[in-house]
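With one protein chain removed, the remaining protein chains of the complex are shown where they sit.
What follows is chain A.
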Amino acid sequence: MSISTIDPETGLAVDLHAPDPRLLRERRERRLQLILPVAALGCAIGLWEFLVWYHEVPHYLIPAPSLIAKTLVTDGASLMQSALFTVKLTLLSLALAIIGGVSLGMVFALSRPIEMSLFPFAVILQVTPVVAIAPLILIYVSNTFAALLICAWIVAFFPILSNTAIGLRSADHNLRDMFRLYQATPWQRLRYLLIPSALPYFMAALKIAGGLALIGAVVAEFVAGTAGQNTGLASRILESSFRNEIPRMFAALFLVSVLGVIIFLATSWLSRAVLGHWHESEIKREG
């Protein structure tokens, strides 16, 4: 027999062993957060499969999801190798963008004159479409990988630079005063005040730059039009389009999307892990 009591609000008997309804609701909401997107995606793929089958669309126009999956398996080895190349290119360019963006951002935050002198270059670099500069870079830089790296880096670099510079300046002025009052060294001010204040800005930039690095890597490879063993997913897409292998093209495209989603999830997770306990953008609001 279960112990029960009377709920003062509803006047109904309540099972004391039953879990808190609010907790249950929260758990259900979390489950929905996972189930709904997956279900929606599943439905879309199912509909795609059905429409292709129903209208007998030829596979060289729109391949069915099942055929794309099959291609992913049969061409798995070569596609995986290309994906690995793209991942390497993306992560390396993102890492260099972080190093470059953060260091230059710090210099900008420390010195207005340097910022005023160098900022135009950063802006020019940012506003000129990477497809337009890529051919030049490919001419000047003989190593193709290095050239691709530079292209992807240019795209990912700017958001990190500008957000780091803004973030380092955004520290609360009263807190700055407090650090001054206690005669903090420049290093202490940077370490304990400016960097924590800049973190939310940096994290926002990282989320953007992660996606941009992938776009940069793919675009650069398209422009380079490289072929052969050591090439990325963009080359597989180009190659498939020349040979009219549409299922393979979709398979490569699918892998590019998966990479993008993984980068997005990873940067979002990192942002929550770093800011979750204090910053408004990542705090779960009380209902």
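Rule of thumb we're sticking to: a contact is a pair of C-beta atoms (placed from the backbone, for glycine too) under 8 Å apart; a residue touches a chain by one contact, two chains touch by 3 or more; residues count from 1.
Here, contacts and distances are computed from a predicted model.
For the chain that does not appear here, its UniProt entry gives the protein name "NitT/TauT family transport system ATP-binding protein", which is one of "Protocatechuate 3,4-dioxygenase subunit beta", "NitT/TauT family transport system ATP-binding protein", "3-hydroxyacyl-CoA dehydrogenase family protein" or "Acetolactate synthase small subunit".
Among the residues A:Arg27, A:Arg180 or A:Arg243, only A:Arg180 touches the chain that is left out of the figure. Looking at A:Met80, A:Ile99 or A:Ile283, the residue that reaches the missing chain in the full complex is A:Ile283.
Counting over the whole complex, chain A has residues 172, 174-175, 177-184, 188, 192-193, 196, 199, 277-279, 283 touching the chain that is not drawn.
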